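Apart from one protein chain that is not included, each protein chain of the complex appears where it belongs.
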Amino acid sequence: MIKSLSTEDTLENSGLSAEEQQLFCNARPKAYEPYPIKAVEDFANWARANSLWILAFGTGCGAIELRPLMTARFDANRFGVAGRPTPRQSSVFVIGGYASVKTLKRIIRSYEQMQGPKFVICLGICPVNGGMYFDSYNTINQFDLYLPVDLYITGCMPRPEVLVAGIMELQKKIKQGRCDGANRYVENFDWYKANQKKVIKNWDMPDYNW
Amino acid sequence: MVAAFFTDVMLQPLGIYVLALGAGFLVPLFDRAHRGSAMLVFMGSLAGMVAIAALNLYAIINGAAVIDIETAGIAPPFAINLRFGLFEGGVVLAVNIAALLGAWHYLPSLKQHASALLLYLILVMGINGMVMTRDLFNLFIFIEITSIATYALIGMERTGTVLAAGFKYIIATSVATAFFLLGTIFIYYQVGTLNIDDIISHGALIHGPIGLIATLFVLTSLLIELKPYPANGWGLDVYETANSGIASLISVGVSAGVFFALFKLLPLMDAYLDSIAVVAGATFLLSNIIGLKQHNAKRLLGYSSIGQMGLLTLALVLLEQLDAGAQIALVVGGLFVNHLLAKAGLFWLAGIVDRTNIKDWASIARRPELLILLGLMFAALIGLPPFPGFWAKWELVMLLGSADQYGWILLVLLGSLLEAAYLFRWFSHARKRDDELTEHVCSFWQPAPVAIAAALLVAIGFGMAGTMDLDVPAMFLPLLAGFGLWLIDGLPARVKQLAMLLAVAAGGYWLTQELTGINQLFSYLLVAGGLLISIATIYRNDVRNGFYPLLAVLLLSLAALLRASTTLEFFFSWELMTLSSYLLITLARAGIKPALAYLLFSLGSAYFIFAGFAAAFASTGSILLADLGNVSSPGLVFSLLAAGFVIKMGGFGVHIWLPDAYAEADDDFTAMLSAVVSKAGIFGLVIIAAQLGIRSDIGLDPAYVLGWIGILTATFGALMAVFQEDIKRLVAYSSMGQLGYIVTGVALMSHLGWVSALYLTVNHFLFKGILFLSIAGIVLRTNERLMYKMGGLIKNMPVTFVFTMIAIIAMSGVPPLTGFGGKWMLFNALMEKGWYWIAALAFFSSAVAFLYMFRLLQTVFLGQRKLEHAKLREAPAILLVPQVVMIAAIMAISAYPKLLLDPLSAAINPWIANTLVWDGFALQTHYGYWNAPLIMAIVGGVWMVPLIILLLVSLTMKIQKVEQFNIVYAAERPHRPEDTHFAYNFFAHYDRAIGFLVRPRATAFWNAVIEWSHTLGSSLRVFYNGNGQTYALFILMYFVAMVLFNGGLGS
Amino acid sequence: MSLIADTPISLIVLCSGLALVLIGLWGMLTQRNMIRMIVGFSLTDTGVHMVMVSIGYVTGGTAPIINDAVPIAEAASRVVDPVPSALVLTAIVIGLGVTAVMLSVAIRIYKARRTLMIDECTESKW
Amino acid sequence: MNELTNRLKVDFDASEITERKPGLTTLKVAKDKAETLIRELRDREGFTHLNFMTCIDYIEDGIFTLVYMLHNYEQKQTLGIHVDIGRDGEEMVSIHHLWAQAWTYQRELREAYGIRFPGSPRLDEDFVLEGWDQIPPMRREFDTQKFSEERFGHREGRQSEVPRDHMKVTLYPNRGGDEQ
Partner (left out) sequence: MIAEWTGKIANFALTLLIVTAYGLFMTAFIERIIAKVQGRIGIPYWQPVINILKNFFKRTAVSHGYMFYLGPVFRIAGGIGTLAFIPVIYGSETFSNFSMAGDLFLVIYFMFFGQLGMALGAGESGHPYSAIGIARGLSQMTAYEVPFALAVISIVIQYDTLSITEIVAAQQGGWQNWTVFTNWVATLAAMLAFLGMTGYSPFDIFLAPQEIPIGPPTEFHSAYLSFMSLNRALFGATKLVLFMNLFFGGATGLIELMIKTWLIYMVAIVVGVAFPRFRVDQAIRFFFKIPTLIGIMSIVYAQMMLTS
C-alpha cells in the first residue's frame, strides 16, 4: 500500500544522535515525473496555478506586505490564493525579505515539509544579493544557494500590488509547467545541502525534513 | 470388677469428673517422678474426656436414653443430679475438644508448673459441670470452681499487666457470682427446691418483688458472665493480656458453660426475653462497631468474641420468642460450634504469631499455611460458606424474616458486616508483604491445633449442609475442585493451567448441562465465556500460588449459581463467588486494599440479597427461586434484591470499590471480573425482574428508580472514565457505565428492554473481554498503567490496536458493529415506555463515552512512542487467541443479529410476550426499524469505495513512510516524545467546564461513613477506662438497670 | 426495745446481711487499695452468707434433726430448713478460696509493680 | 536629580556625570561599585525599571563600556550607568538577581561580545546566532563584511552606493548637493 524507498537511498543524518536517528525518517527525497498524459499534466498545472495556498510563515520584514493581500483592497482570494497554517497543505512559500541564518534553518525545514509541486517566491532584494544586509554576519546574501526559487519580486519593499502581479506571473509560469523547483531541489540535493550546511553550523535535524 | 468400674463409671459422663480429679491428683505425683509422664497423664485425661463425651453423645444420637446421674443414688430434689442429653453432650464434646486442642497449644506454658496442669483440668471439669448440672446451687459451685481455676491460671503469670487484668476479672466476676448466690437463695426461698427442673415446673411460685429480684439477679449474673456491653471491660482486659491458651478457654469454654447455663434457665426468664434480646443485640452490634477502632490483635478477638456471644444469646432468645425450638440445634448450635472452634483457633493463632498490633501481622505474609488458617477462621466467623456459621445465620435470618423481625435482621447483618470489616482489614494487614518486618518463625506442629479446628469447622459445615435443603454435590463441587487444584498447586504453571481449564470445563458442563432459558444463556456467557477468558491466563508462566484453584472455585461457583433452584443455593454460590473473587484480587501486588473495599461492598450486596430472600421466605414460606414470584410484598423484596445486585454491579453511589478493585487485580483477572463476574449481578437482576419485576402489582416505582440508578451509573461512569490517567481505571469506570445501561434495560420490564439488556450483556462480555485482555498485553509489554507514559504503540502492537479499536467501536454504538443494536433497542424501548429523560441521558452518556474511548486509543496506541518502547513486541499469542474468538463473535452478531436475538427472545418469551417483529432482515419496533445486514453491507460498501479510490490515487504519488518525529512542529523539531505526546490531563478543558460534576463525592461520602463509624466506635468505648473499680461500678449499675428496666420493685 | 424484740431474728439477720452486702460493695467501689477492696468483697460475701442463713430460719424452730422431739408430720413447720445452712458451708468455703486467690494475686501485683492502687493498673483499656 | 548625582558622586565616586537631555543623565562608576550602586538606585531611589543593558566596544582604549539604563517612573528620569571593563575576557557581576529579565541581556552580551556574567542563567546557550563558530561578531576586530562574503557569498553585479551621494544623484539632482 505504501511505497517506501529502498534502503540504499538513505541519508546519513549525522546531525542527530543515534537515539534520535530512529525517530526521524532518513529517506532521500525523490523527484516526480510529470503525468504521462500531457492533457492531464496541463490540467493539473492549471488547477495548481488556481489554487495557491501560501504558507503562513512570515520570515522577514516582507511578511507585513502579505497581510494586505487578503484585505478588501487587494483580495487575493480572487486568484485562488489562500493562507494555510501548516506546510503540509501549502504549495507556495513566500520568503518575506531578508533571511537570517536562524530563520533559514526554519525555512528549510518548512520547505521540505511541503508536498510537491511546491513553489517559492522571494520578496524584496535581500534574498537576491543581501540588499542592505550584504555585509551582515548573520543574514544570507543569496537565497537560491539554499532553496530553489521560482520567482523573485524585488524592491525594498515591494508593495502588495507588485506581489499580486508576481502571483499572477507565478500562475502563468506554473501553467506553462516551468515551475519545477521541487524537482530541482531533489536533483541538486547534495549541492543544496552542502550550501545549507555551510552556513547552518548547528545542524541538529535530519538531512531531509520529511 | 475393674472392667465393671470402667464401663459403669469411666465410660459414663461421670467419668469426666473422675478423670479430671484423678488426673489432677496424679499429675503432681508423676511430675515429681517424670515430667513427660505427667504430660502424658494430662493429655490422656483430656483425650479421655473427649472420648467419653463423644461415646455418650454417639449413643444418645443413636437413640439411647438421656443419662441422668444422681449423686448417692438419691433422686432430686434431695440430691444434686447431672444430666447428659443431646444438647449437653454436644456442648460438652465441643468444649472438651477445644480444651484438648487448647491444651496442645498451651502445653509449652502449662508444663512449667505441675499445678497449672491441675488447674487446667479443674477448669475443664468446671465447665463440664456447668453444662451438665441440674442444680442451681451446684451451678454456682461449678461457676466458682471454673472461676477460681481461671483466676489461678491467670495468677500464674508474673507480668503486672496480666495480673492487673486478672484482678479486675476477679473483682467483676466475684461481684456477679455474689448476686447469683443471692438470687439462688431467694429462688430457693420461694420455691423450696434447688433442682432446676423443679424450679421450672414450679415457676409460678416465683412471684412478687422477691421473685423478680431473684430471677433478675440470676439472669443478670449470667449475662454479666457473658460480658455484655458496656459492663465487659474486665473481660476484654483479660482477653488482651492473658496467655492465648487461657484467653481462648475463657472465650469459648467458660462462655460456653455460662451460655448453656443461661439456656437451661431460660424457661424461668420468659418475662425478660425482650430485655435479654436488647442486651444481646446491643452487645453484638456495639462490640463490632468498637472493634473497628481496635488494632490490638487479642483485644480485637475479645471484641469479636463478646460480639459473637451476644449474637448467640440473641439467636437463642429470639428463637425462644418465636417458639422455634426445633431450630435451636441448627441455629444456636451452628453458631456455637462456629464461634467455639473459630475463636479458639484465632486465639491460638494470635498466640503463635505473637504480634500485638494487627499491622505487624505482615510477618506471616510469607507463611501461606498460617494465612490460609487465618482466612478460614475469619470466613467462618463471618459466616461465609461452607462453615457452620453460614447455615446457622441463614436459618436465623429466614426465621426472623418469617416473623417479620426486620429490625433484628438489620442488626444481625449490620453487625456481621462490621465484623467482616475489621477481621478482613486484619487479614489485609497479614497479607501485606512488608520487607522491613522480620518473618515469623514457628515450628511445623505449632499451628496443628488451629488446623484441626479448621478441619473440624469445614467438616461440621459440610455435615450441616446435608441437613439443609440443598443439592450438596453440585454446590460443593466448586470447593472440591478448588481443593483438588490446591493440592497440585506445587506443580509447574502449565500443568496447573491445564488442570484448571479441564476442571472448569468438565465441572461447568456437568453443572449447567440441564439448564434452560435465561439460565442457559447465562451459562454460555459465564461458563463458556469464563473458560474462554481463562485461556488467556496461560500468558503468565509464573507460580501464582492459589490463583488457579481460586479461579476454578470462582468459575464453578458461577455455574452453580446458574444452577441454583433455591434461594439458599443461590446465596451459597453467591457468597462463594464473592469470597473467591476477593481472594483472587488480593493475589495481585497492590490488590489487598482495594480487595477489602470489594469484599465489604460485596458482602453488603450479599446481605441485601439475604434480607430480600428472607422477606420472600416470610411471604411464601418457600425457598424455591421459582416461588419468588408469589410473594405478597413484591415491592420490598424486589427493592432489597435489586439493591444487592446493583451494589455488586457498581451502581451509582456504591461504585467506589469498582475502579480500584478492577485496576489493581491481576490483568487477566480484571478481564474476568469485568467481562464475567459482573454478569452474575445482571443474572440476578434478570431473575428477580422476571419473577417479580413484571408483576403488575409491583407498581412502576421500584423499576423506575432502578432505571434512573442505571442511567446515572452510565452517565457518571462515563464522565469519570473521561478523567482517568490509569488505563485500567479508565476501562473500569467504563465497565461501570456500560453496566448502567444494562440495569436500565432490565428496569424497563418490557420485552424489548430485556432483549436490549441481554444483548448489551453479551456485547459487554465481548468487548470488555477484548479490552481488558488487550490491556493485559499492553501492561505486560510496557510495564506501565498510566496512559501518558505510553503512546505510539500501534507500531509495535498493530494487532492489539485493531482488536482494541473494534472493541471500542462495538462499545461506542457506532454502526455497523454490535453496540448500535443494543443502543437502538434500548432507545426504542425507553421511548416506548415513555422514559424520555432517561433516553436523553442515555444519549448524552454515550456521547461522553466517545471521549474516553478516543483517549484510550489516542494516548496508548497513537501519538508519540516513547524511546524505551521502541523494541516492544506484539502481545503474546495466547492473549490474542480469546480476543480473536470474541472479535469473530462481534462480527457475526453485527452482520446477522438474529443469530443472537432469537435465542434471547426465546429465553424471555416465557415471561413477556414477544414483541420483536421481523420484516425480512429488519427488526421493527413501534418507532423505527433496523436492518443490520443491510447496514453492514452499506457501510462496507461506502468504506471500500473511497479506500479503493485512495489506493488508486496513491499510485500517482510518491508516498514516503515517515517516522514519528516527522511532523509539522511550527518550523521547529520535537525533542523528546514525552514533550510531544499530548496525553496527560487530556480533557483538562472538559474538566474546567463540567468537572465539578465528577468530584469524588461518593468516595467522600463513604470515607465519611468510615470516619463516622470509627468516631462512633471511639465514643462507645469510653467506658473501658481500664479501672477495675469503674468496671465493678458498671456491673452494679447493670443490675440496677436490669431491675429498673423490668418493672423495678414496684410491680 | 419491743420493736427489736418483736422482730423475728431471721429478719434482723437478713437486714444486717443485706446491709453488709451494701457496705462491702461500697468498700469495693470506693477504696482504691486492692487489699481494702478484698476486705469489701469479704464483707459482701459474709453478707450474702447471712442472707442465706436467714432465709432458712423458722422462728422458734428447732434444729433439723428428725427424732422424737419433732414428728415427721410437723417437721416442715417446726424445723429450721437445713439446706441453706448446708449451702452456706459450701459458699463459705468457696468464698474463702476466692479471697485467697484474690489476696495472692494482689500480692503478686504488688511484687510486680510495687503498688496496690487499682487506678494505677489501667494500662489495658479501650 | 542633581542632589542624587551629587550624593552618588560622594558615595560611589561617580564621575563624568552628564545630563544628555532633560530626563536623561549618564554617569560612570567603577566596576566593583556598579552592582551596589544599581541596587541602591533600584531599592532606595525608585529606579525600578531596567530599560536595557548594552555594551560599547572602545577597541582603541581596550575597554568595553557596559551601559545599564535605569528608569524612575515617578520622577520620569532615566539614568545611564557606564561601567568600564577590560576587553580581554574580563567578567562582570550579573544583575539577574535584581531584575529577572537581565539574564536575557547578559546572554546576548555574552554571545555578541564574549563578556561573561558568572551565575547568570543559560548564559552559554545560543541566543540569536545558532552554532556561531567565530569570535563574537560585535567585537570591532571582527570583520563582518569579509566574513559575510566568505560564508554567504557575494553575488556579482551588485553595486553599492554611499546613500548620501546616491540620493543626491537620484532623488535631488537639481540641488547640487549643497543644501547642507
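First chain written, first letter: the chains are A, B, C and D, and each begins at residue 1.
One rule holds in what follows: contacts are C-beta pairs under 8 Å (C-beta built on N, C-alpha and C of every residue); 3 or more make two chains touch, one makes a residue touch a chain.
Predicted, not measured: the structure shown is a model, and the values here were computed from it.
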Displayed chains contacted by the hidden chain, counting the whole assembly: A, B
Options A:K38, A:R67 or A:R88, residue touching the unrepresented chain: A:R88
Of B:I69, B:V705, B:V799 or B:L851, the residue in touch with the unshown chain: B:L851
Absent-chain contact - pick from B:A59, B:A597, B:V814 or B:M891: B:V814
Per the touch definition above, residue among B:I938, B:A1008, B:V1022 or B:M1037 touching the missing chain: B:I938
Contact set of chain A toward the excluded chain (per top definition): 1-2, 25, 29-30, 32, 44, 47-48, 50-51, 53, 56, 71-72, 75, 77-78, 80, 83-86, 88-89, 91, 115-117, 182, 210
Residues in chain B touching the chain absent from view: 792, 794-795, 798, 801, 805, 809, 812-815, 820, 823-824, 827-828, 831, 836-837, 839-840, 843-844, 847-848, 850-851, 853-855, 857-859, 861-864, 922, 926-931, 934-935, 938-939, 942-943, 945-947, 950, 953-954, 956-962, 964-970, 980-983, 986-987, 989-990, 992-994
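The definition used in the following text is that only the chains that are shown with their structure count from here on.
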Computed distance of Cα centres, chain B from chain A, in Å: 72
Chain A-chain D separation of Cα centroids, rounded to whole Å: 37
Numbers and ranges of chain C residues touching at least 2 other chains: none
Parts of chain D lying in touch with chain A, wherever the complex brings them together: 126, 128-134, 137, 142, 144-145, 147-149, 151-155, 157-158, 160
Residues of chain B defined as touching chain A within the complex: 867, 870, 951, 954, 956-966, 968, 971-974, 977
For the chain A and chain D complex, residues of the former touching the latter: 100-102, 105, 128-130, 134-142, 145, 198-203
